[in-house]
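Take a look at the structure below.
Every protein chain but one is kept in place in this view of the complex.
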Amino acid sequence: MRKYILKRIGISFITLMAILLILFLMLEFMPGSPFNDEKLNEAQVAILNAKYGLDKPVVIRFFNYIKNMLTGDFGVSYTISKNTAITTLLETRLPISIRIGGQAVLLGTFIGLILGLIAALKHNTIYDTITTVISVLGVSLPSYVFALALSYTLGFQLKWFPLLYQPEAVVKSSVLPTISLCMFTVATVARFTRTEMLEVLGSDYMLLAESKGLSGGRIILVHGLRNALIPIITVLAPLVVGLMTGSLVIEKIFSIPGIGSLLVNAIQANDYNVIITLAFIYSALYIGIMLVVDILYGVIDPRIRLAKGDGNE
Amino acid sequence: MEKEKVLSIKDLSISFQTSAGEVNAIRGVNLDLYKGETIAIVGESGSGKSVTVKAIMGILSGNGRINSGTIDFMYHRGEEEVHEDLLKLSKKEMCHRIKGKRIAMVFQDPMTSLNPTMTIGNQIMEGMRYHFKTPKQEAHEKAIKLLELVGITEPQKRMKNYPHQLSGGMRQRVVIAIALACDPEILICDEPTTALDVTIQAKILELIKEIQEKTNISVIYITHDLGVVAKVADYVGVMYAGKIVEKGLINEIFYDPKHPYTWGLLSAMPDLDTNDELLYTIPGSPPNLLNKIEGDAFAERNQYALNIDHRVEPPLFKVTDTHYAATWLLHENAPDIQMPMELKNRIYRMLGEVE
Partner (left out) sequence: MNNLIQEAENTVFEFQPKDFEPAENHNINIDKVYAAKSYWKDVLSTFLKNKGAIVGLIAIIMIGIMAMIGPDLSGHTYDAQIITHQNLAPRVPGLEKFGIFNGSENMNTSTGKVKVNKYVDSSKTTGLENIYYWFGTDVLGRDIFTRTWTGTRISLYIALVAVIVDMCFGMSYGLISGYFGGMVDNIMQRFAEILNGIPTLVIVTLLILVLKPGLTTITLALATTGWIGMSRVARAQVLKLKEQEFILASKTLGAKDFYVIFKEILPNIFGQLIIMSMFSIPNAIFTEAFLAFIGLGVPAPLASLGSLISEAFKSFTTHPYMIIFPVIVLAIVMLAFNMLADGLRDAFDPKMKEM
């Protein structure tokens, strides 16, 4: 198990370094300097370069860069919010995004699991069909379709929920974004749970559990769900990606002051530094989540936990 | 002492609804099991062996339907003798009173029949803890005793192992330990050795026999391997196309078979003394049970078939008090057809060896 975890951490670390290198190189070779304001003369640019350490050799700048990124010093924003430290921008925005993303994951996984279980247990019935339809719709329709439909009906026409995010009504205004964002999760988890559960239900060890005379609930939860859950972990990666891309759109539609809308604004305003910082944060989040998932995978599945080297055979 | 009848199957018939139509998998099976004895059910794949025992366990798949029959199960609750028709019990009653507790089952493939994410120990203790609310400590001790009983070394250590850390033979021993956990009256073994190496097969068979001697448990053995039958069974039922075509004591079936299908099975068994160029096989394949069967199901493949076989299904004829066979050849008007010479010689030789 220790070897497995070390290997995972190693790969995550290398990936993170690779990303940092790419980001750094992009900053280096970006067409034009960050200070492409035509009003600046050469001397002023030189001063700015010195101020941000841009006049030192490449290698040193790279290590400086890594140090800065890892310690949370991302520099300043160039265009969206001139000369504001990006850290300040993130301070208020990151928690909002993480909260809505987290809500969507939890809600989506919960509903998805239940739908998938029902579909597998009531296989080939109307419940199964309904779940299949929901999951095909959820996977097929981009989250903004749900967002638009929800905000037009529940927000604009019925006025149950605010059309745009209101900082003073956090709970009420995060309902619609959370629902639109979790549809993809619901669909993916439901679809996968159904397939895996069907496979597990047909396995010999379920028959053995049944022949032990255990109660139905115990058979399904203890013997079925746990074994079905292991492969479900593998869909978490696309889920996280889906959430990240989804959050950009959702935050734009509902004008949520999170990092997603910040990225969209930065892209539209060509604010390199902000874009690169956010790219780093998204990558780090993604890599971190994947690392946790991989380790969790090992904990749940004894076949990985006790793989060669540290089993007690 | 009068033998106690533990299980008595009467006129059992089961069909399955499939997309192709209704399959009559079991067409009237009668079978008795006595305490401490082993009955083997032999037959080709698809003859309905497994379906019969799944009906006993109440774990038929969803599209199966029981059309008629009774399965009378007798057990002791304290001093009291209880009779119950397993087919009349609800699913819940089966779970609470019978399954795992009084009738346990060992499955064919040990590689897939253990839960991969649960330790061996927990899988053995699960049944006791669930049915008898055995305290953890006691269940643990009993599980270790069971592991010892099924011949697993270092049981303490093995308790914490997961199935993937054990070999196939070991896993089958664990499956047997799980089945024995609640001291059942009946143990059903569904081809328990088919998936194992030949050397391990023999060990598992001996193990089951030993356990039977120690615990006086009754065993139902499902197999297509007559070699296995010869080693373990007291009583044999030969099944063909959802019916028992011949049943009798082991010696009666092996040394004085009456049904042409049994002749075929015995002839198809390889042995060292037979010098034939070709190993005998029964021609043709089992009938499709989707179709309604006219007359004797085996008639199509039977080189000794009589005209009546194609028209009327033969009843069970009594040969001795314990030996019955369903073939018209036993009718008083039937011509005197004997088993093939080669088989006769073979049996002769075997008898010679025994004496």
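Just so it is clear, A and B label the chains in written order, and each chain counts residues from 1 on its own.
Everything that follows uses one rule, which is that contacts are C-beta pairs under 8 Å (C-beta built on N, C-alpha and C of every residue); 3 or more make two chains touch, one makes a residue touch a chain.
Being a predicted model, the structure only gives us computed values, none of them experimental.
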Selected from B:Ser90, B:Gln137 or B:Asn333 as touching the chain missing from the view: B:Asn333
Contacting the left-out chain in the complete assembly, out of B:Leu12, B:Val29, B:Leu306 or B:Leu343: B:Leu306
Missing-chain contacts mapped onto chain A: 11-12, 14-16, 18-19, 22-23, 26, 30-31, 123-124, 136-137, 139-142, 144-145, 148, 152, 156, 163, 195, 198, 202, 237, 240-241, 244-245, 248-249, 252-253, 263-264, 267-268, 270, 272, 275-276, 279, 282-283, 286-287, 290
For chain B, the residues touching the chain missing from this view: 283-285, 288, 299-312, 315-319, 324, 328, 330-335, 337
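Convention: only the chains that are shown with their structure count from here on.
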Centre distance in Å when chain A and chain B are each reduced to the mean of their C-alpha atoms: 54
For the chain B and chain A complex, residues of the former touching the latter: 57, 59, 94-96, 98-101, 104-105, 107-109, 112-119, 126-127, 130-131, 157, 160-162, 164-165, 175, 178
Parts of chain A lying in touch with chain B, wherever the complex brings them together: 203-205, 207-215, 218, 222-223, 226-227, 230, 300-303, 306, 311-313
